[in-house]
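Some notes on the structure that comes next.
Missing here: one protein chain of the complex. Every other protein chain is in place.
The block that comes next holds subunit A.
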Amino acid sequence: MRFMLLFSRQGKLRLQKWYLATSDKERKKMVRELMQVVLARKPKMCSFLEWRDLKVVYKRYASLYFCCAIEGQDNELITLELIHRYVELLDKYFGSVCELDIIFNFEKAYFILDEFLMGGDVQDTSKKSVLKAIEQADLLQEDESPRSVLEEMGLA
């Protein structure tokens, strides 16, 4: 996978993850172009389109468009499912996720994405193991924060 984008119906970018090093200017240009193309599509049209020399797979969930750009030989349907899997993970973690959750907890969204995908490929497809890893990370964070406060105050 080359990159993954999440943007709203109004054209606001919520999440972007790039798996190939590109300059900032390039990225902005690609995002703008791609958003225009995808937002112009009608609801009944198919989820795949060819853009530049990549294939783009997109799906709309409520008010958010999830867009993945894949290479020529990759399987499009499985990418569609990958998007769905990611949405399921977010759903399980946030409990009935909506766009606001992603806006306010974007770093968690990134962490979940990183656990799920690395370097553009699926790491682990089991929902349980991904969520378990995230929960462990959360626990570590919670453990540390009260202790660190107490340490700073010299009370631990």
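Here is the rule we use: a residue touches a chain if its C-beta (ideal position, glycine included) is under 8 Å from a C-beta of that chain, and two chains touch if they have at least 3 such contacts; residues count from 1.
One rule holds in what follows: contacts and distances are computed from a predicted model.
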I want to check something: the complex is missing a chain, and I'd like its UniProt protein name from "RCC1 domain-containing protein 1", "GATC amidotransferase", "AP-2 complex subunit alpha" or "Prefoldin subunit 6". "AP-2 complex subunit alpha"
For the chain that's not shown, point to the residue among A:46, A:62, A:100 or A:153 touching it. A:46
Extract the touching residues of subunit A with respect to the undisplayed chain. 19, 21, 44-50, 53, 73, 75-78, 80-82, 84-85, 107, 110, 114, 118-129, 133, 136-137, 140-141, 144-145, 148
